[in-house]
Structure formats: structure tokens, C-alpha cells
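For this view, one protein chain was removed and the others were kept in their places.
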């Protein structure tokens, strides 16, 4: 394939990867039909790969007060604020699928204030963007604003921690010049 | 239709519009299959509508050193810098069609430095973004940088003037809370 | 005359201009005693000239809830925020004349919070500056703040649209390095 | 007089001021025809008044490599960057007089890159603005840039120290809401 | 103990923690004489704790081209840019100890351009701060600048990845209002 997963650090061939990482790649390929480039790009450093996906799964796959679509909204909104092409395109696709809404990802990426979301989701993204862009000024009033929409403190942790994890992820994608797979751009765009 | 063209200023019914404006709307509807909301949103003020589209056509439809796809790149990149949902989505669609490239619009909107464009187009967007975001600091060296890529002074005017026109357009879309038509989101995304 | 209207794009000789443009230049010269450089600078591109002044007249010369002096306040405040020398100096002169106040333009340009204006005008400029500098964050509460001072939605459009038009104008003046005519600097400064 | 020197802290009556301060006020009134409000505003605190003007005179009245007009350019450019109405208007007047140029002050205040000044003066203002707005990033290359235009290290100190002193002055004027005397606005504007 | 590890999310009692986490806490307590609050604060969520420290150890404890003191410099400089009190104080202590230099941490935190470090370390921190604060604009020239100081691409990954990991860490510390242990403030300050 002529387009590398990440421009700056070449992904190792899949058959040279440690077993556990290769297994995860093959599983996601089985499920999605292709290997998202973040798996190839981060496999350059197996230990960091394992830690990243352990963190990712702990936040994105767990039970909790946020739907999976809402977690993806947080990823898309904060990644757009960080101008991270890979994360906006890849997680935009996942958001469209999880929300079953072909419009939501572009709306949330460009201006969440104008997106077709609930006031509760708007408050969730306001909080996530503050953690992402100005975390030192997070105050008790920001937690109060979440509670006013029915979010628990566990939810507040989840929202903030997802914003924090993708602060890391966006920087790694930008550092390595990670490229979104072509498949992501059109995924989930058919009207339902 | 339940989704208004612009949330804050209701578009007049098409049959109440002045003849010339209604004619233009019907022509674009004939060509595109729908009326882009910018036509409805700006029709709220017929004289401003006419001036805006006269300006638009003078820059976007004229002959010149920039391809039509390149002009749309300028619109998408500067509109994203201004967080203008309408312009990014609508002109993103036009860019995908004119460039015959399903990936280009999201790339240019999110980070033009990582887009699959030529170094000449990168220089064009660097100039456009400086006019859009920090025009007071435009200096002779910025014009030199364009010339080094073969752009004429006429081209420089075109690049800067398109960035300037959409500085206006982005603000009007944000002022009126203009909504991108649903059709735009998926348009031009089929691989070629 | 040794000082060009715009440093970067030489204005065509007046007798080479299209009839309608030359007529407008001669009319403004007749009225003001000189041709403001914006007319010469933009005449470089006749179609864009016509569109710009059509837009300008539609907003600045129409009837409405804002006085002509208030519209000039919007131009001066937003142009200063964009560091546009031409617009601040030229429209500062017009503001002094229309407001019959020799001090108002410098006050509004430098810090509208300290200008000798009414609370209603302060609210008008707060809104205009937000459209000018951060239009994506304009929300319903900004419109409420205008209504609290008696502004109608038509007025809100006017305020925002003037800010948007001069977002364009400031960028064109900075792109072309437009020079304020010497006459503007002292105009309207005699105490009344 | 109905317009206070500073809105927030009322200036004491001149006849209640300490002798040395009253003497200075009367001297400047004798020379200028009025008492600039900075003298009244700062007289609220006599010890700080004395220290401020001692600092001011040490930098603005001394011999050195900068002309008095150039020192006022630094004041006007940095005060505009700090949105200080008092200092821009008052020192703009002094600059027009010292430079014998009715246009220079508005040019320097709004965009020094477009002002009718020499490349050496442009370099001087670039340095002054960096000290004013981003002093922590001043590096040896900034001193080199000054030397390339013939400035000595003594000149560099003067430029930086004037920018530093007016960083203080702008904040005091903004804190007290100091009002420029009406006389300053038109002063020095007659063409020469 | 009256001062909580993190103001907003109470750390669980140590004896309620999962075995592996309690073991790690006791080990660090054995080594340092106290349990740094980051261990208590993050133990609120055991899975995230494990992922975080796996990531941390993969970057901070591995072999490589950067000394351990240099890695701490990256943490301190980027954490200061994010106004993260916990990380600056805690890692400042570690930096002082690893560099055997009582002054270095405050220098690097406040202005790395003025710190007593080598030009190579200055280049390392310039790169780290760009990844931390503006990762979308990282370009090939930034990697060139590192190579000019002898850094390999592996080193570049390390520098960028440490900056990225602490982008996450700073946000978690600010989200939870994590408190630096009193012990850290004075640690390593005795001259050598």
C-alpha cells in the first residue's frame, strides 16, 4: 500500500509485531475490514501501544453514564480543537455509526454549539473542551454545571479523562503525522 | 420543512422573493437538486443578497490563475479557521466535486499542512490563512513566498480577496446560525 | 501625486475606469474635495468594486434603527480590532463628522469601554466586536443583551452585517496596503 | 470642570497638593496651556507620582541615541498594543509635535508596519513591541537585529526601558480610567 | 491526614486497593518515604492507574538517548506551560535530584530559555513545548532542528511522547485538583 500509516515513523510489517499486538490488529481488521492506522502507527513502540489501548479500553469500552456515542462526541470535539486530522476523521466515522447519524460528526467537529445535540450533551462538550484547552482553570462551578444536567461525579471523571487521553492521542498523531485511512472519510454517511 | 435554513432569521417563502432572487434560487435548485441554505438565509435582505453573490461570482466564477478547486480549498481552509459550520460543510462538498477527490475537504479543513496537496497549494493556503487571521501583518515577504511558487500578483489578489469575502460570509453564517443542508454532508464522497 | 492609494496594487488612471466607476469617483470628489483611496484601490477590479459598494450602500445608507454615526462607530471599533489603518482613519473622520464630536473616533478605536457613548451604544459595540472577532461563539444570549437595550432583530442583523462587511474591507485594505488620504487625519477635529 | 481627570480616583484639588507636585503641575500648565490629566491622576499618591516622573524624565528627557520623537513613537506603539486610550492620545499629540508630522501618530498606533517611518525605526518598534508584549522571549537575535540597524546596547536599553515604563503607565491609566484631555486630540494635526 | 491527595475525588484507603496497586504504592513509599499523591489520586480508577503507569514506565524508565534528568526537564517545562501545579512541583523535585542541581527545576519551569542548560537541551525543550502547545504545526523542520543537535528519530519520539503523556497527566491533575505532597517542595534543594 503506497500511503503509509504515519508519515514520520514507518509501521513495522504486521508479521514482525509481537503476538498480542498482531492479534489485536487482526481482530480489528476482521471486524472493520481494514486496520485503522492508529494501530499501525503506535505499534512502532509495543509497550506504549499496550499502555495506550489499555487506557483507551478502560475509558471507551467500560459501562457508565455516558453512551458510547457521547464518548465519541468528546473525542471528535476535543480532537478538532487540537487540529488532529487523524482523530477527527477516524472517530468522526465511529461517532456517525454509534449515533446512527450521518451529520453529527461534522457538526461536533466544526462547532458543537450548532450541533443537533441535547443541552445535556452541549454541557458535556463544554466541560470536555475546557479540560482539553484550559484545564488549569477548571473550577467547582464547572462541576456544578455538569450536575445541573444530571451528570454524576463518575461521569465528570469520564468526560475529563477522555478529553485528557485524547490530548495525548492527538499529540502522538500529529507527532507521527498519522494518516486517516481512506475508508473512514465516507463511513457512516448514508442517511438512515 | 422542519429544519430552517438559518435558525435566527427565518427565510422568506420563495414565492415572496423578488423575481431576480427567486430565479437564481430556482436555477441553483435545478442544477443541484436542492436550494443551498445560504441562498435562503441571505434572501432575508435582498439588496445584501445581490451584493454578496455579485462579489462571490466576481471571484469564484471568473477566469484566472487558480483552478476552481483551488478557490474552494481557500474557502474551506479559512472557514474552518473561523469555525463556520455552514461554509466548511457546503464548500467542502463543492471542493470534493471540483477536485474529484473524496478526501481533500476534510484534510484541508482540519490541517492543510497534512493534506494531499502540492507545495504550491500549501503556499496558497498559508497566504490565505494569514489574510484571514492576521491580515495586518501581511508583508512583502508573504507576496514573495507566493511568487516563488509561480503565483502572479493577480493570483495573490484572488487568494486574498477570496479569504476576505469568506471572512464576511463566515460571520453572516454564524450571525444567522445558518444550517448546512443535509445533502452537503455526503456529497462527493464516493471514491473515484 | 507621489503617495499611491494602495502600495501593492496601483490604481488605474481615473480616465481609464469604466464609466459608472469614474462617475462615482467624481461624485465623491465633488462632495469631499478628494477621492478617498478606497475608491481608487478597489477600482483595480471593477466587478469587485461594484459589489463592494453595493453591499456598503445597502448597509450604511439604508434607513433603520441605527443612526449613521452609530454605524460608523461599528466600523471604527471593529477595524481597530483588526489593526486596519485605512478604515480606522477614514471612517474615524466620517464618524467625527456624523457624530459632530471631535473626540469620539479615537475613543472608540482605542477602547470603546472608555468612550463617551451611551450604554446602548456600548452594547452595540460589544456585539459588533464579538461578530468581528469570535463569531462562532455568538449565542442567543448575545441577542438577548441587544434586546435588553431596545435593539430589534433587524438592528442586530445591521450591527452584525456591518461588522462582517468590514471584516472583508479590513482584509482588502491590509492586502493592498491601502493608505488613508492625508485629508482624513484632521477632518472633523475642530471642537463644536 | 465636569470631566474628571480619572474616573475612578478623584484628583485632589491643586491647592492641596504638596509644593513640589503643585509646582510641576503649574509649570506644565504654563508650557502647554493646560494640565495633562496624567499629572492630576497620579497626584492622588504623591510618592508614586514623584517616582513615576523621575523614571519618566530619566528615560524621556535624557541625551542618547534616540530622538525625542522616536521615544514618543515607542510610547504610542506600545500603548496602542495595550489599548491604553490616555497614553495613545496624549503621547500621540506629543509625537506629532516632536516629529513635526500630523500623520505619524495614528499610523504608528494602528499599524507601525504601514507607517511612514525608516527601516531603522521599524526595527526599533519591533523590538519595543516584543518587550512590551512578550518580554520572556526576547533573545540575543533581537539585540542583533537592532545592531544591524546601528543601534548600540545603550539604545537597546532605552528602547526596552521605555516600553517597560509604559507597561506600567498604561496599566495605571487603565486602572484609574484616566481620561485624555480634550486638547490632546487635535493638537499637532495642522499640516506643516 | 487532613490534606487530601486530590480535592475532588477522594483516594480510596490503601488497604482497599487492588493488590498490585497497593504493592506499587508501598514500594514507592518505601523508596521515597511517602506516597506521592498522583498514586493515590489515580488509584480512584484502578484500570486507568495501571495504564497510566505502564505508559509512564515505558517512556520514563526505558533506556535511550535522553538522560533521566532530561526526561524530567521535559515534564517540568511542559507541565508549567499547562499551569499544572502538581506536576511542576513533584517532577521539579525529581528533576533536582536526577540532575543533582538545586536550581534547574525553577529555571526550566519559569523560562527554559534562561535556564542553565546546554543548547542541545534547549532544542529538546523547544520541540517538547511545540508538541505540548501546538502539535498540529509540527513540521519536518522541527525534526531537522533536533537532528542538528544530534538527536535521533528515536529520541524525537521520546521527547514528543513524554510531552504527550504529560498533556494527559496535567489534565488529570487539574481535573482532580491534585495536591503536591508537602515533601516535594523542598526536596533536592540543598546545594551540592
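Per-chain numbering from 1; labels A, B, C, D and E assigned in written order.
In the analysis below, contacts are C-beta pairs under 8 Å (C-beta built on N, C-alpha and C of every residue); 3 or more make two chains touch, one makes a residue touch a chain.
This is a predicted model, so every value here is computed, not measured.
Student: Which of the chains on display does the removed chain touch in the whole complex?
Tutor: Hidden chain, whole complex, touched shown chains: A, C, D, E.
Student: Hey, which of E:89, E:136 or E:156 is the one touching the hidden chain?
Tutor: Going through E:89, E:136 or E:156 one by one, E:89 is the residue touching the chain not shown.
Student: Of the residues listed, D:20, D:48, D:116 or D:182, which one is in contact with the missing chain?
Tutor: Within the whole complex, the residue contacting the unshown chain is D:48.
Student: Across the whole complex, list the residues on subunit A that are touched by the chain not included here.
Tutor: 136-137, 139
Student: Residue by residue, what part of subunit E touches the chain that was omitted?
Tutor: 80, 83-85, 88-89, 102-103, 106-107, 109-111, 114, 177, 179-180, 182, 185-186, 189-191
Student: Using the document's contact rule, name the residues of subunit C that touch the chain not shown here.
Tutor: Listed in rising order, the touching residues are 111, 113.
Basically, only the chains that are shown with their structure count from here on.
Student: If you apply the touch rule, which chains end up adjacent to both subunit A and subunit E?
Tutor: B
Student: Hop across touching chains from subunit A and tell me the fewest hops that reach subunit D.
Tutor: Between subunit A and subunit D, the shortest chain-hopping route counts 2.
Student: Between subunit B and subunit E, two copies of one chain sequence, what rotation angle (nearest 5 degrees) aligns their Cα atoms?
Tutor: 120
Student: By CA centroids, point me to the most central chain in this structure.
Tutor: Chain closest to the assembly's C-alpha mean: B.
Student: Is it true that over half of the residue numbers where subunit B touches subunit C are used by both copies, so same, or is it different?
Tutor: Same; most numbers are used by both subunit B and subunit C.
Student: Can you check how far apart subunit A and subunit B are, centre to centre, with Cα atoms defining each centre and the answer in Å?
Tutor: That pair's centroid distance is 28 Å.
Student: Which positions in subunit B are in touch with at least two other chains?
Tutor: Expected reply: 83-84, 111, 136.
Student: So how do the chains connect up here, line, ring, star, complete, or something else (other)?
Tutor: The chain contacts form none of line, ring, star or complete graph.
Student: For this structure, give each pair of chains that are touching.
Tutor: A-B, A-C, A-E, B-C, B-D, B-E, C-D, D-E
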